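The complex appears here without one of its protein chains, the remainder shown in place.
Letters A, B and C name the chains as they come in the text, with residue numbers starting at 1 for each one.
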Amino acid sequence: MGIRTVEQYKESLRDGRRVYIRGEKVGDITAHPTLGMSVETVAQGFALSNSPDPEVRNLFTAPHPETGEPVNRYFITPRNSEDLVLRTKMIQRSIELTGGLPFGKDIGTDCLNAAFVVAGQMGKKQYQENALNFLEYVRKNDLAMCGAVTCVKGDRSKEPSQQKHPDYYLHIVDRNQDGIVVKGAKIHITSAPAANEIIVVPTRQMRESEADYAVSFAVPANTKGITFICRAGRGNWTPHEFHPDHPPRELTEAMIVFDNVFVPRDRVFMCGEWQFSMLLAYTFATFHRFTAISYKVPSVEVMAGCAVAMAEYNGLGKVGHIRDKLADIAGYVETLRALTNAAAKDPVMYGDIAVPNPLIANMAKLHFAGKYHEFVKLIQDICGGILATSPDRQDWENPDIHDYLEHYLGGSAKYSTEDRLKMIHAAQRMVCSHESAFHEVTTVHAEGSMAAQKMMILAEAPLKRYLVMAKGAAGIK
Amino acid sequence: MGIRTVEQYKESLRDGRRVYIRGEKVGDITAHPTLGMSVETVAQGFALSNSPDPEVRNLFTAPHPETGEPVNRYFITPRNSEDLVLRTKMIQRSIELTGGLPFGKDIGTDCLNAAFVVAGQMGKKQYQENALNFLEYVRKNDLAMCGAVTCVKGDRSKEPSQQKHPDYYLHIVDRNQDGIVVKGAKIHITSAPAANEIIVVPTRQMRESEADYAVSFAVPANTKGITFICRAGRGNWTPHEFHPDHPPRELTEAMIVFDNVFVPRDRVFMCGEWQFSMLLAYTFATFHRFTAISYKVPSVEVMAGCAVAMAEYNGLGKVGHIRDKLADIAGYVETLRALTNAAAKDPVMYGDIAVPNPLIANMAKLHFAGKYHEFVKLIQDICGGILATSPDRQDWENPDIHDYLEHYLGGSAKYSTEDRLKMIHAAQRMVCSHESAFHEVTTVHAEGSMAAQKMMILAEAPLKRYLVMAKGAAGIK
Amino acid sequence: MGIRTVEQYKESLRDGRRVYIRGEKVGDITAHPTLGMSVETVAQGFALSNSPDPEVRNLFTAPHPETGEPVNRYFITPRNSEDLVLRTKMIQRSIELTGGLPFGKDIGTDCLNAAFVVAGQMGKKQYQENALNFLEYVRKNDLAMCGAVTCVKGDRSKEPSQQKHPDYYLHIVDRNQDGIVVKGAKIHITSAPAANEIIVVPTRQMRESEADYAVSFAVPANTKGITFICRAGRGNWTPHEFHPDHPPRELTEAMIVFDNVFVPRDRVFMCGEWQFSMLLAYTFATFHRFTAISYKVPSVEVMAGCAVAMAEYNGLGKVGHIRDKLADIAGYVETLRALTNAAAKDPVMYGDIAVPNPLIANMAKLHFAGKYHEFVKLIQDICGGILATSPDRQDWENPDIHDYLEHYLGGSAKYSTEDRLKMIHAAQRMVCSHESAFHEVTTVHAEGSMAAQKMMILAEAPLKRYLVMAKGAAGIK
Partner (left out) sequence: MGIRTVEQYKESLRDGRRVYIRGEKVGDITAHPTLGMSVETVAQGFALSNSPDPEVRNLFTAPHPETGEPVNRYFITPRNSEDLVLRTKMIQRSIELTGGLPFGKDIGTDCLNAAFVVAGQMGKKQYQENALNFLEYVRKNDLAMCGAVTCVKGDRSKEPSQQKHPDYYLHIVDRNQDGIVVKGAKIHITSAPAANEIIVVPTRQMRESEADYAVSFAVPANTKGITFICRAGRGNWTPHEFHPDHPPRELTEAMIVFDNVFVPRDRVFMCGEWQFSMLLAYTFATFHRFTAISYKVPSVEVMAGCAVAMAEYNGLGKVGHIRDKLADIAGYVETLRALTNAAAKDPVMYGDIAVPNPLIANMAKLHFAGKYHEFVKLIQDICGGILATSPDRQDWENPDIHDYLEHYLGGSAKYSTEDRLKMIHAAQRMVCSHESAFHEVTTVHAEGSMAAQKMMILAEAPLKRYLVMAKGAAGIK
């Protein structure tokens, strides 16, 4: 098969998976008002690899390295900086082209690439083969995947084995010749209900006594014992909004409960090798932060655009302190872009796999997470209080008050009141809505907290080199 | 009368006022799902002045300075720091006691106090009498007021008289012996639809050629020609939320359109005296920022409490970087409290009226506005990603998945999963919801932008004194 | 005696004390080029209490609470907010009036006030009497004191008893009926060589096993076994500088070595009561941070003045981004002033002693320390690169090149080139000199590091109150 159509993808989700949202069990997720939108968002990724535009198609697909048949480019394991440059470009373009984050393969391949690195370092043939076979399987069937990493964690100050119960971290509860049985729950799993396959990776380093928690594997989404409990999303456009012509884009995060789930041997990538749990968690984090900094570039560009537009519409484009703020806004966006490109162009090789530069990727992630709220503040500041109190589309359409709004809500005479209101509504979605608050939180927490990035920066920075230079300057032998 | 009951207040709002929300005209605003909640929030202020608890009643009422009859304490024009200390205490307590901002008199008296200062400086008897008579009228009838200050402004880089049309700033369009006729629209007017009286103040300094824009007056909310167009609020609790037992508190902002509204002479406080427009705008801003810093103290305390609680519930209370963040959170709150008290204790006298210290009030406002987003980030950081993806109350109540949630969403063993979920939902309302995003914007824009505060800090700070000291140090005569 | 003259003070320093600076032993410190300047700076404090201006004299002296005789006001143990308001005023005025920090009694009384609080809490009569007698002694003889608090500490990650040797923290090495013998070294001790008496306080909390380290006492500066090793200061004005007419002001820090120093019983304020070591360190810190925030107000005012002046001299007074920076500069200074006053006006009573509000004092200290470098940056930014590369006074006075400098180094035509150069030199001293770098370091480290202030903010802030409020909002019983 190699490249599936949107319809084939959707059909594959009607597989009996057990999904709950807002307290209700969902039959066909593709038909659910919220989950359907999430499916549609992921489906755009399939549309891109079937694009009639050859430039697009050639970006989103690539020849299978051995057979030469077209496969989705996410399934190309990066071997050099060129592969990483194409990967970041693909992620950035997917958002520009679809208006959403069609995350059907990004995070899954972040996991899988990390699994390859670790299997290589462990030197265990079986795991290497399992990973390779799994890759061939998803390539051939063009599957959507999610990456299940974060455990629910219980008391954050306690190790997995010291908790009230042993299940706060996902672990092996049984093993036999055919496979293993696992129990636990993974949380915050992006686009999980819209995936075909779930890839599990440990959430952190495990110790010797926690070997049962050092486990990685892949299972289909409709495997027995698996339940998805989803966050409620925004749902469709309402008649109160000015909005563009296409449906809103959104992904749905879920908590995935593994209630004694059986995993066959050949789907296992780690099974007790606690010494490598750290490397797996760490390498996944690097790949995943690289994905994150990639998708954030267009996300923050469009936000920056709202500020540029509103400054213009409000007649403030030439005002000194507004220009100063626009420079800060542009600096935030472009520093992110420059670092993202730099992480791709300066990879670290693990065997024959090119890992995005971990130091730069972590600095880029910390840049966007640490300064995002300030960026949002600048946009809110430029847009004005109207973000908070704007009338809605049905006010506009009510003839009783339409003329008042038309008359009084104009800005610079160069633009129509209606365009100004449309831009206000776009800006609202981005910096004054439930979604915008949600994104503040995910900016801080998705792909690891800022504390995690600082830890990795400290681990990767050349402190020894600094020290040697300082000793030289001090005259210390 | 002096002190009205909640019922008397509500009854007074059924007066034929013209109110629109979400595109629809509202008959009885007290019965509307959103506006009714807003009315209920303001009504709490009336409940406080009728409190059976004498300590509360004595804080929220005061003897009329001449007759000795009880009136609402907001109607006491401040004469000394003690009055201001009681005013800030009253505002802070009102929020603690009701869970909301019962803003029926705060902003109106901010306007009125400023009008008194300016009438005094102008030396115009008539305005002084008008203001005094109006004060007696609202005292006697215990009226709720809103302060209508911000004009819609059109192109922000242009003066009122250079705009596409003359109405972007409210102005006098006709005058006769009996009064004046005004046209324009005021925007972002807090709790406007729940007010009995609207007090209008110029939004900025006006020049000589803009004398028609230098206008201040008060009119009843049901005056002919007035239309309220309201922002949509959150509405009532939903079955998806964990929440406390009382209804949600909320105020409703409105745009107020003045479509050739007649104002009788004795309701006018400024009418063309453009030279004093600056003083009026400036003095109002000082009083109003003092109100703002007062109500923000308990607002941010409860937010800080969510961080303290979630650190505890997540088992992170002793972790170094979490404690560091809690210290930053506490420092933000307590610096605000200290500056707010200092502004009350160190007033500036204009004639016999005590104005809260303008320098300190502006620094306090800039403190909370400038650092609010960082404060929110710290809370989001401590609370964790669960803020964004938490299951809802109906998930919890669905027996199919309840046990999973109970089992997996526990934190520190000292607390129940249900309490942790309740706290997560409270934290969501405060830092991960449409309301929280709305508050980010109002924090930046309500009571003037940060640029406005910087301007006033520069105007009020003793730059000359600094200069003299520096010249001394430089040896310059 | 009560009030000594400058000469009496200077004479008292010729007492055989053992002082080293720049590798050399100093005979008469009053005659040493650097130390003499330091003595002169401290001596200004004596000049103030002998001032012919009654307003000054009445600020710097006060009637002895029992005898009514005039004593230095530093020797008034604060009983209420009024005393603290006068204390901060006195400190601030001393700098304005003398151009330096005449620290002869500030820190010593910070120690002594803390000793009173702790003696009260311990309930040990003997210590209370000792402290009281010592106070009467210094009152009567009008002595200059230094406060010796910070131990050298060795390996900062180890407790006093785990170090390579036991002397990294000052401790008792012998005790007998007459007194105790102590060993150790105190470091960074401000104006130590210019003091008559040294008061020692523990540098931190001590544990039960470290009881010998829980020691507090006072000894004369010329006590046998005491050596001062001083930092080199800037010395006098050079011919290369433009400068004012008075000598430069400066204090000299010293390391004080206690080489088996005998302390008589009646000079001891703590001797093994490790349980109270924390309270003593903590209360001293509060008093001392209050002193710090007081002296910083005029220090940063004069720095701010250089920015105001240079903006003017460079013709930039009306430029938007410069005004924005001046607003930030003023906000920094005035927030410090407001918090300092607030700490005085809202004290905490320990028995009958008024301790400056610890929460506010720590926030104020953290404010000035945490934002000082940014403040310096703003001043450097406004002043311009000429700070770094300015010609010196002897260039100016060389007729070969004088006219070039006169012609080319003018700024705004309103000011002479010479005045501009004088201001540049003043600004250099404040933000581009060895002294300015020194002050950056002391701003961070003097009166405790920022980490120490955060710890105290966390300890003093009403976290419980926040928590209760959050639980109310969450509906948790």
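Keep this in mind: a contact is a pair of C-beta atoms (placed from the backbone, for glycine too) under 8 Å apart; a residue touches a chain by one contact, two chains touch by 3 or more.
Small disclaimer: the values here were computed from a predicted structure and weren't measured.
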Study note, to complete from the structure: The omitted chain touches A, B, C
Study note, to complete from the structure: Full-complex touch with the removed chain, picking from A:A232, A:I353 or A:M423, is A:M423
Point to revise | Given A:E159, A:D324 or A:E374, the one touching the chain that is not displayed | key: A:D324
Practice item. Name every residue on chain C in touch with the hidden partner chain. Key: 20, 22-25, 150, 152, 154-158, 163-165, 167-168, 185, 187-188, 227, 229, 231-232, 240, 253-255, 257, 259, 314-316, 318-319, 321, 372-374, 376-377, 380-381, 384-398, 400-401, 404-405, 407-413, 431-434, 436-438, 440-442, 444-446, 449-451
Exercise for review: Go through chain B and note every residue touching the omitted chain.
Suggested key: 320-321, 324
Study note, to complete from the structure: It is residues of chain A that touch the chain not shown, namely 96, 99, 242-245, 298, 301-306, 308-309, 312, 323-324, 326-328, 330-331, 333-335, 338-339, 341-342, 345-346, 359-360, 363, 366-367, 419, 422-423, 425-426, 429-430, 454-455, 457-458, 461, 463, 465-476
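Methods note: only the chains that are shown with their structure count from here on.
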Check your understanding: If you take the mean of the Cα atoms for each chain, which one ends up farthest from chain C?
Key -> A
Check your understanding: Taking each chain's centre as its mean C-alpha position, how far apart are chain B and chain C in Å?
Key -> 42
Exercise for review: Take the average of all CA coordinates in chain A, do the same for chain C, and state the distance between these two points in whole angstrom.
Suggested key: 52
Review point. What parts of chain B, by residue number, touch at least two of the other chains?
Key: none
